[in-house]
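Below is one structure, written out as structure tokens; the observations come after it.
Shown here: the complex without one of its protein chains, the others still in place.
Lettered A and B in written order, each chain numbered from 1.
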Amino acid sequence: MVRAVSTSDTFETATFSGENLICRRGGRLVFTGLGFSVASGGAVVLRGPNGSGKTTLLRLMAGLARPIAGRLNWSGAALADPEAHGRHLRFIGHLDAIKPAFTVRENLAFWADFWGTRETALVVKAMEAFGLAALADFPARLLSAGQRHRLALARLIASPAPLWLLDEPANTLDDRSLNALTQTIADHRARGGMVVLASHGADLVTGGTTLALDKFTPTNVMPWDET
Amino acid sequence: MHKYANPTQFMRIANAIYPWVAGLCLLLFAAAIPVALMFSPPDYQQGETVRIMYIHVSSAWLMMMIYGIIAANSAMFLIWRHPMASIAARASAPMGAVFCALALITGMLWGQPMWGTFWVWDARLTSTLILFFLYIGYIALADAFEDSERGDKAAAVLALVGSVNVPIIHFSVEWWNTLHQPSILKAGKEGVGSSVHGSILLPLFLMMGAFTMFYFALLVLRLRSELLAAKIRNARLSQIAGHSAAQPAE
Partner (left out) sequence: MSVFTALLSRDLKLALRQSADSLTVIAFFAIATVLFPFGVGPEAEILSRIAAGVVWVAALLAALLSLDRVFTVDFEDGTLDQLLLNGQSMTFVVLAKVIAHWLTTGVPLIIMSPILAITLQLPAEGYGTLVLALLLGTPTVSLVGALGAALVLGARRGGVLLSLLVLPLYIPVLIFGTAAVEAALTGMPSAPMLSILGGFALIAITLCPFGTAAALRQAAE
């Protein structure tokens, strides 16, 4: 299906969009009537204050959370099978999914293997891109918070997928890693990849669209008053 | 906003039938209590202790019916995501547990004169005890999460797992019991089985009907208070949302 075998390959042209999404967390409506669209080579930056639903929207885009109304489309067709949607995307959240007992290389190789990536050279390339090559055979338990985060981001290169969903990817990164991430994202988009990221601070993308989530926050609506 | 319309609709129907259910419950109890506890004849083998059976069988009937209702509601909740189904299931569980406990206690009280001891590992008593544990597990799981929706879903899955397991457990215990308990129970069992007679059936059905109506009346009351609590919760939450997220946009 949609899977690049090598880094030089480009992804199939696709669009990922959502319409009229309504989402509830912990009994409260987080956003209503939200829509978005991102095409190959495009990027969307999610902005908004705490509690406006950036993480919720990213998890919803990944299929980890479900909206109470609205729909998600892949290239115009509604996502019929949420389980299959997983192969379109890589999601990097606040938790890094790293096993401390494994080395840096083993951690990356497992995920590449898990997602069926054939090309093992990508693991090495991923470590180089995020400055982890020298740490390859160290157990992950010795890594600092920033290094762990870079290891999580390295999964993006080790096992390619067209859509990247990144939750505050700039957190805990130093200047050099920030540049590496900006470059990685630019390369990905140049190959026809898509990026959606939540961000407070620095711009990691150029020419992307910005989605301000506070526009969709329901304001003091008593839901039962409308009926 | 259909999710909120449904409960409103539901409450309108429930409020309309509540006086009837409650009235029928009172009427049935008014008939069942004197008939079962005073006017029906004592059993020729069991004597006056047979009167415990009216409470015992009615409680046992309710504990099984309520488990069935919980399982059916859980399936509806998981398939159609109907929020009322989950509220009804969770509201029913403590009542099921109480009737289960009542069935156990009355079973023990009845067993004392019959078997000469309060507890024997009789198949039915043992199955009831396990069902009681299942109820406790269900209630504990539904209540164990900060996010109550997560509790709803986990408890619903557990109820369905339980409904597959209850027959398996019952069959296993039955078989285990015949293996280990050769003769002690024969007299007791035959006593129950052979004495089903018209003079017993009438008060029994009256009592079961009264218990059933009692459950439905309580269920409506519990649903009503649950929905009111949910309204208050929502009001609080939208106040918080109004303060933190919406303000900077204004």
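Just so it is clear, contacts are C-beta pairs under 8 Å (C-beta built on N, C-alpha and C of every residue); 3 or more make two chains touch, one makes a residue touch a chain.
Model, not experiment: these values are computed from the prediction.
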Item checked: Among B:P19, B:G47, B:P113 or B:G137, residue touching the chain not depicted -> B:G137
Note to self: For the chain left out of this view, which of A:A101, A:A121, A:A190 or A:A212 touches it?
What the structure shows: A:A101
Note to self: Applying the definition given at the start, please give the residues of chain A touching the unseen chain.
What the structure shows: 62-66, 83-91, 93-99, 101-102, 110-111, 113-116
Next item on the list: State which residues belonging to chain B touch the missing partner chain.
Entry: 78, 130, 133-134, 136-137, 140-141, 144-146, 150, 153-154, 157-158, 160-162, 164-165, 168-169, 171-173, 175-176, 179
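The rule is simple: only the chains that are shown with their structure count from here on.
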Check: Approximately how many whole Å separate the CA-defined centres of chain A and chain B?
Finding: 46
